[in-house]
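Only one protein chain is missing; all other protein chains are in place.
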Amino acid sequence: MGVNLKPLGSRVVVEPIEEEEVTAGGIVLPETAKEKPQKGKVLSVGPGDRDESGKRIPLDVSVGDTVLFAKYAGTEVKVEGKKLLILRESDILAIIESK
Amino acid sequence: MGVNLKPLGSRVVVEPIEEEEVTAGGIVLPETAKEKPQKGKVLSVGPGDRDESGKRIPLDVSVGDTVLFAKYAGTEVKVEGKKLLILRESDILAIIESK
Amino acid sequence: MGVNLKPLGSRVVVEPIEEEEVTAGGIVLPETAKEKPQKGKVLSVGPGDRDESGKRIPLDVSVGDTVLFAKYAGTEVKVEGKKLLILRESDILAIIESK
Amino acid sequence: MGVNLKPLGSRVVVEPIEEEEVTAGGIVLPETAKEKPQKGKVLSVGPGDRDESGKRIPLDVSVGDTVLFAKYAGTEVKVEGKKLLILRESDILAIIESK
Amino acid sequence: MGVNLKPLGSRVVVEPIEEEEVTAGGIVLPETAKEKPQKGKVLSVGPGDRDESGKRIPLDVSVGDTVLFAKYAGTEVKVEGKKLLILRESDILAIIESK
Amino acid sequence: MGVNLKPLGSRVVVEPIEEEEVTAGGIVLPETAKEKPQKGKVLSVGPGDRDESGKRIPLDVSVGDTVLFAKYAGTEVKVEGKKLLILRESDILAIIESK
Partner (left out) sequence: MGVNLKPLGSRVVVEPIEEEEVTAGGIVLPETAKEKPQKGKVLSVGPGDRDESGKRIPLDVSVGDTVLFAKYAGTEVKVEGKKLLILRESDILAIIESK
């Protein structure tokens, strides 16, 4: 029997995708003070926050989406050995699609 | 005669579930600066905050739910020897379900 | 002739109930950085804040309730030798009931 | 010819009532870090702030009320030799009534 | 040809009235840390901010009013040699009337 | 072929008018800590922010107006050698008119 995380409100559970920070040719140094985002896969999504009249606002990301999010956003949680992140949808910058 | 806590607004009373922070093989060191959440069981839930028209917004967690919440959230209170936490629902990240 | 405090808005007047902080066996040290709440009895309640249309939102606590509130919340006032607190209802965490 | 202060919005003009801070038996030391309120008499009240539809929200305090307010709230002004305070009504904690 | 200042939104143009800070008998020292207000005459008033439906909320002060305002509020501007202040109406505490 | 700046929302493009800070007789020292405004000419105006129902709120300043604004407000941009400023309308204090 496994465990399932049901995020509340506009939160999503994301499994981070670690990427090589060192390129073939050597070390990559950050060029600017700008925050670097991180990639991840959406594992589950909350029901959405409620609007003023009490109706849910559905999320724009879906289970299975690959997303970019701010690197230090959210809360880290270990579920069955996997390191997951619980983020608010507002911490997600973009969905990465193949074209 | 016992004592019962009736949380106000969108607050919930949670009994924390302490987990081993040391694994079989040794000490677990935090890998990142990200906040680690804590598990707990929901003992009672408030009636919900009121929306603009004065109606209650019911909570999304129920008595008996196992929840994840930010470790340093809420207010600690001792009731009949048990250490409980009074949290706002917004401090709860996710409900943990068996699947 | 005595004096009566009529709190404004969503404020309540509470008489704190001092509790032993030292147990039979010795000194109780705070285990965590979490804020410890304090108990008190509600002596009077305000008429409630007004909602957007000007109607009063009635309070959820009533005169006579025993309540838990954040220890450093509110404003202390001495009335006829008694030390009272004027709190906003939002500083009250829960109502303590006998079961 | 005297001078009259007409406070704007939800402001009130209050004449502070100085109270003995030293009791018969000696010096009173503040026991906690909690803010001590101050007493005063309401001399004039503003017309109230406007709600979203432009209507005035009338104040809950009236001219002549004895009120408790946060000690360092408001703006001090000297009018004809008298030291007065202009406060927002939200700085007033309670009305003191004789019972 | 002179110059006229037309303040935007809820702003007003005020000509400060300097008052003697030293009394007949000597120097007046500020007794408390409370902010002292300053007097001024209203020279022009803005059309008012817009409410949610786009309608202007007219100001409560009029050209010619003598007003009290927080001493360090607003922006100083020199127009034809006169030192004026552009304030938001919310920085005005009260209108001073003769009675 | 020239370049045109189309400001977004409630922003305006202003060309600053530099004024002598040194008077005939010598150096002008700021008398108070109050912020000194700067003059400028409005070159273009945005379409306005949207209100809650999605309608644009038109700006109160027009192309050609001479305006006063807070000296350190906005973002400086060089267009074809001219130093311009992109400001929010809320940074504009008043329109300067000839009378």
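As written, the chains take the letters A, B, C, D, E and F, and residue 1 is the first residue of each chain.
We adopt the following convention: contacts are C-beta pairs under 8 Å (C-beta built on N, C-alpha and C of every residue); 3 or more make two chains touch, one makes a residue touch a chain.
All values reported here derive from a predicted model rather than from experimental measurement.
Enquirer: Taking the complete complex into account, which shown chains does the hidden chain touch?
Expert: A, F
Enquirer: Against the chain that's been left off, what residues of chain F make contact? List them.
Expert: The missing chain touches chain F at positions 1-9, 11, 13, 47, 50, 52-54, 72, 74-77, 85-86.
Enquirer: Give me the chain A residues in contact with the hidden chain, please.
Expert: Looking at chain A, the ones touching the missing chain are residues 32-37, 51-52, 55, 57, 60-61, 68, 70, 89-90, 92-99.
Criterion: only the chains that are shown with their structure count from here on.
Enquirer: Taking all residue numbers used at the chain B/chain C interface, answer same if over half belong to both copies and different if under half do.
Expert: different
Enquirer: Rounded to the nearest 5 degrees, how far is chain A rotated relative to chain D when their C-alpha atoms are superposed?
Expert: The C-alpha superposition of chain A onto chain D needs 155 degrees.
Enquirer: How big is the gap, in whole Å, between where the Cα atoms of chain C centre and where those of chain D centre?
Expert: Roughly 23 Å separates the two chain centres.
Enquirer: Using mean CA coordinates as chain centres, what's the gap between chain A and chain F in Å?
Expert: That gives a centre separation of 41 Å.
Enquirer: Two or more other chains in contact with one residue: find those residues in chain A.
Expert: Within chain A, no residue contacts more than one other chain.
Enquirer: Would you please name all pairs of chains that touch?
Expert: Every pair of chains in contact is listed here: A-B, B-C, C-D, D-E, E-F.
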